[in-house]
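Yeah, one chain of the complex is gone here, protein chain that is, but the others are all in their spots.
We call the chains A and B, going by the order they appear; numbering starts again at 1 in every chain.
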Amino acid sequence: MPLPTSYGNLLDQLRHESPLVQCITNYVAMNFAANTLLASGASPAMVHAPEEAGEFANIASAVTINIGTLSSHWLEGMRAAASAANESGKPWVLDPVAHFATAFRRKAVEELLALRPAVIRGNASEIMALAGDTSSGRGVDSGDSVERAEVSAMVLARRTHAVIAVTGEIDFVTDGQDGVRIAGGSALMPKVTAMGCALTCLVGAFVAVTPDSPLAATVSALACFSVAGSQAAQQASGPGSFAWQFIDALARLDGNTLQAQAQVTNA
Amino acid sequence: MPLPTSYGNLLDQLRHESPLVQCITNYVAMNFAANTLLASGASPAMVHAPEEAGEFANIASAVTINIGTLSSHWLEGMRAAASAANESGKPWVLDPVAHFATAFRRKAVEELLALRPAVIRGNASEIMALAGDTSSGRGVDSGDSVERAEVSAMVLARRTHAVIAVTGEIDFVTDGQDGVRIAGGSALMPKVTAMGCALTCLVGAFVAVTPDSPLAATVSALACFSVAGSQAAQQASGPGSFAWQFIDALARLDGNTLQAQAQVTNA
Partner (left out) sequence: MPLPTSYGNLLDQLRHESPLVQCITNYVAMNFAANTLLASGASPAMVHAPEEAGEFANIASAVTINIGTLSSHWLEGMRAAASAANESGKPWVLDPVAHFATAFRRKAVEELLALRPAVIRGNASEIMALAGDTSSGRGVDSGDSVERAEVSAMVLARRTHAVIAVTGEIDFVTDGQDGVRIAGGSALMPKVTAMGCALTCLVGAFVAVTPDSPLAATVSALACFSVAGSQAAQQASGPGSFAWQFIDALARLDGNTLQAQAQVTNA
């Protein structure tokens, strides 16, 4: 596969277009995810209620759905937004947080999968479990390495026709045919809550500007996080300072720097 | 109109009285808004459920209502709190986030307006749409300049008998008779999520200490944000550092400095 080589351009395009991204995400992540999108140039809108989630999806350029703090009422809104996105040809991104942990989550994710997400992002345990493999995950933190999840991701991509992103020490992205690895980032990233959830929202922002290339969009979002994460780690003295240094680094990141520093390789 | 010249005194009074402010705000803003109120000397309480929102409004000194992440259940609590505030003669402040975006929001704001807020704060697109004018707003970010919204604000103030605050590069506040402009702040402010929502809560804190002067209260709150925002911007290296520098600046701000640095002029 030719590597998607346009991250730099896509980031510049994202900042230029400032797409409206509807994020239905968890309570823990909302503030950090909104700041992540603003720092990247997107316009986030956290609109979740069944009464309006579908209507709003019609004006948004993409939708992201994260089940971190799921409840029945929110699930209704998620279904409405994903369905409306489908009907109006907008891409949507799924983050199946700890979907293996309870029957309620398993059923919810099954329903959401049937609504055909363009991209699914998770940690290794989540993607392995979603592919039907045995994982070591307990809660929201991964108990498995990304490397172990690569085959599961490939299988899952073929079954769902979605781009699958497994994030961890070295990220892996696949469309079911080819695979891409993204290195970089920092060991502090799993020590800051909602980094993964915010990344899912950024995937939504990229997929909004290039809806026909979900693989390139996903790789670009992950490359942004890796480069900004590496930069932030050089200044940070712990997870508390890392969080805001990361937002500053992301806000500073331009297309040229992203293109020069992204560590993307064919798998 | 004589300019409200008492911002400094009002801030000192706020720190002295530490009013209890009930904030029904969105999930994105809650943490930042609570820290904003604490930094200003107020005592925030995020109490929203229909089961208790009205009862709590009776012990609070003011109520603020923000529809950012609206749902039916929360709307019920908002109505209860606004009604109780009215009955007990407490002022309440409305933040009609993206009210034009969906039918659900439009109807909710119509109901809330009928409960007579003392102050309405929004961005230019929100205030223009609320006055019945054509705006360029899509999501939660403004697509219009404050300058364009000044006439709409004046019309809306006369119709609702509320003080109207339009915030942006140069803020505009009016009671329907006269107008006041507040300059200062920083271009980083719209890059940090929930700044506007937190400001609405601070308006609530000021209106709690001077319920009979909603115009002076609103101008004072906006002046605090502008001065603290200008100070924070001198130290910040991006939106991530700006957010906490802003809280530090607000916590440091005293009445004399506010009075000396506030850039308030008659419109």
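Just so we're on the same page, a residue touches a chain if its C-beta (ideal position, glycine included) is under 8 Å from a C-beta of that chain, and two chains touch if they have at least 3 such contacts.
Every value quoted in this text rests on a predicted model; they were computed, and no experiment measured them.
Among A:Val28, A:Leu115, A:Val151 or A:Ala267, only A:Val28 touches the chain left out of the display.
Contact with the chain not shown here comes from a single listed residue; of A:Gln13, A:Asn58 or A:Thr193, that residue is A:Thr193. On the side of subunit B, the interface with the absent chain consists of residues 20, 27, 30-31, 34-35, 38-39, 43-49, 51-52, 55-56, 59-60, 73, 243-249, 251-252, using the contact rule stated above. The chain not shown here touches subunit A at positions 26-29, 31-32, 68-73, 98, 101-105, 138-141, 190-194, 237-241, 243-244.
Simple rule for what comes next: only the chains that are shown with their structure count from here on.
Centres computed as Cα averages put subunit A at a distance of 33 Å from subunit B.
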